[in-house]
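Following this message is one structure expressed as structure tokens.
All protein chains of the complex are present and in place, except for one that has been dropped.
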Amino acid sequence: MAELLSLEEAVAQLVHDGDSVALEGFTHLIPFAAGHEIIRQRRRDLTLIRMTPDLVYDQLIGMGCASKMIFSWGGNPGVGSLRRFRDAVENGWPEPLELEEHSHAGMANRYAAGASNLPFAVTRGYLGTELMERTRTVATVECPFTGEELAAVPALRPDAGIVHAQRADREGNVQLWGITGVQKEIVLASERSLVTVEEVVDELEPRPGAIVLPTWAVTAVAEAPNGAHPSYAHDYYDRDNGFYQRWDEISKDRESFRAWMQENVG
Amino acid sequence: MAELLSLEEAVAQLVHDGDSVALEGFTHLIPFAAGHEIIRQRRRDLTLIRMTPDLVYDQLIGMGCASKMIFSWGGNPGVGSLRRFRDAVENGWPEPLELEEHSHAGMANRYAAGASNLPFAVTRGYLGTELMERTRTVATVECPFTGEELAAVPALRPDAGIVHAQRADREGNVQLWGITGVQKEIVLASERSLVTVEEVVDELEPRPGAIVLPTWAVTAVAEAPNGAHPSYAHDYYDRDNGFYQRWDEISKDRESFRAWMQENVG
Amino acid sequence: MNDEFTADEAMTVAAARELTDRTVCFVGIGLPSTAANLARLTHAPRTVLVYESGTIGSKPATLPLSIGDGELAETADSVVSVPEIFNYWLQGGWIDVGFLGAAQIDPRGHLNSTVIGDYDHPKVRLPGAGGAPEIAALAKDTIVIMRQSPRAFVEKLDFLSSAGSPSVVITDLGLLRPDPDSGELIQTELHPGVTAEQAREGTGWDLKLAGDLTETEPPSNEELTVLRELKSALEQAA
Partner (left out) sequence: MNDEFTADEAMTVAAARELTDRTVCFVGIGLPSTAANLARLTHAPRTVLVYESGTIGSKPATLPLSIGDGELAETADSVVSVPEIFNYWLQGGWIDVGFLGAAQIDPRGHLNSTVIGDYDHPKVRLPGAGGAPEIAALAKDTIVIMRQSPRAFVEKLDFLSSAGSPSVVITDLGLLRPDPDSGELIQTELHPGVTAEQAREGTGWDLKLAGDLTETEPPSNEELTVLRELKSALEQAA
């Protein structure tokens, strides 16, 4: 049964130095507030996992929280590069960042295998690409019936999985809707899971397209209104597109980045 | 794009002698009307596929439409045996029925592999059971990362997949809700798919828990009001539990079965 | 009156009592579903019922007749696809207790629900394994409910449908649990009024009795009242 905690308590209990941590969200419902709390608590040496690392991972990397990233596409959607991510990879600042790089389908299937308690997943991706050679966590497997060779990727089971959702009830059952991405898979695949929510309500009214995560499948729920900003929470607030563009400027050099973080995250 | 056909035309076009055919439904939305049309069109030598073959498969088998069944649980839920199925297996009447027998998880994953265009699926099931030896379509596969041995089952890609749904719009987009079982997987995995629906409507209003199959993923849609009776269609009509019990009597001997079929199916 | 109850009632009540509150149960139709719902309506109101049709957290007011009844979906916290219920929820490790029945059980707790007689020329073709192989293998704990008779409790199964080691087998005569040393199922409890001799006669293998063989607590008035209401509503619906 999920504990209802403050965001500060939840991060303190669930995220430790050296952990593998997935803060997931596919444009929608990105758990920015939780990411900022990790930064405030000065976690170090994290392995950050995400299909589409964007600004919050740029911030975590630039603040020196991460030593490795497992991902498939790292950019500022519709704007360009992640400048702090690039600085870490290209110049080792503030520290070197090891990369483990996959394709989207590979990552999605790695999460699904984790949620399914299987050691690996099979996909038709990767074949013919340099990811096959470059990424140690891609192998091949032969179909025992047809002999066909396919790509195999190992399950992902993060130490901590963090997602943002619209609502939870007072029992800790979670409801989210709109683009739901890989959120369910992350919560189920992770050793410990934290769901930040826009609000805690008395009852979760059924809604078209909504998924519900039962309280007993979640470790902790923390209320974090506006917790996905500058990404969006469907039916709560829109994406702050202007901020994504401003980030390109803010993150351009190390000083303006650190100054902004100091002022806005703490 | 799905063609809107009469049930008679749809079955004539999609189901041929010797085909592998899955009429799926997990208690809910079982495509009885389509099964009866297959019987009326006197299809022969079918390989019937289904996780939970129930009365409509008992009827198809008893009328001599099938030479093989691929399944995981064949019974009259809450009542007992399928008597026509048993007569075929135990006495070869009206003809012998070859069996290929799996577990539920194995069947569900075989459909999912078919829908995913993969040759096989991996599961933790089967190990330690006699299904491993008895069923030729169960093998083992070794995880290329951990060396662990797991069960593997080949994808199912029926020649024809048939499901029942609440609604379609005039373009052939299909909507179903309540217990949705493996319906999406069947439609996507099958070479040709037929969806019978309670009604064709102008617009598919979004509903909690509903899934939509786009028209371009469906071969044919046929209106068949009450087409899941005696099973049920959520928000349309209830399960006719009395009929499931009466079936035990009707199907008890060959004569009463054939007489009932003659009178009620034709 | 507490002493007026049937053997089946004693069995169902004993099964319900095995569930503590908030247990997540994977339930099949029939006896397992009756027992789990009885627990939910008596001492364990927050028992979570998961049905293999994909309903999670169903709270039916009456007993379902089938595993896919509409009420199971309407009262569920969540309804998911069948591949998901088996892959993410059962195999994913979220199920505390899997309830199983079968036609035959052997001294190791393995089950047969496939055939009586030879597989290729069966005397009785049974429905088949269904979800039992994965429930037995993947739920954290398995409870078997079945009536104790020498045709059902056999030295050797006609077919091994699911390989499991249930923590307890609950019958109309009492309870069997695996011997901690040998792993063999031995009779550890008898329902009120049942003798050790009856248990031996109901078992097709040379049944051992636990040294501290005890008697189960008889069904309480509340348990019997709720159970009978459930059953009578079920019969009216059918």
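Couple of notes before you dig in:
To keep things simple, chains are lettered A, B and C as they appear, and every chain counts its residues starting from 1.
FYI, a residue touches a chain if its C-beta (ideal position, glycine included) is under 8 Å from a C-beta of that chain, and two chains touch if they have at least 3 such contacts.
These figures come from a predicted structure and were not determined experimentally.
The chain not displayed here makes contact, within the full complex, with A, B. When the whole complex is considered, the residue among A:V89, A:A139 or A:V201 that touches the unshown chain is A:V89. Among A:S20, A:T47 or A:T123, only A:T123 touches the chain that is left out of the view.
Contacts to the hidden chain, counted on subunit A, fall at residues 26-28, 51-52, 71-75, 77-78, 81-82, 85-86, 89-90, 101-105, 108-109, 111-112, 123-131, 134, 178-182, 184-185, 209, 232, 234, 238-239, 241-242, 244-245.
For subunit B, the residues in touch with the chain missing from this view are 1, 112, 115-118, 173, 184-185, 188, 211-214, 216-217.
The definition used in the following text is that only the chains that are shown with their structure count from here on.
Separating the centre of subunit A from that of subunit B, both taken as means of CA atoms, is a distance of 39 Å.
Looking at subunit A, residues 117-118 sit in touch with two or more other chains. For subunit C, the set of residues touching two or more other chains reads 87, 91, 138.
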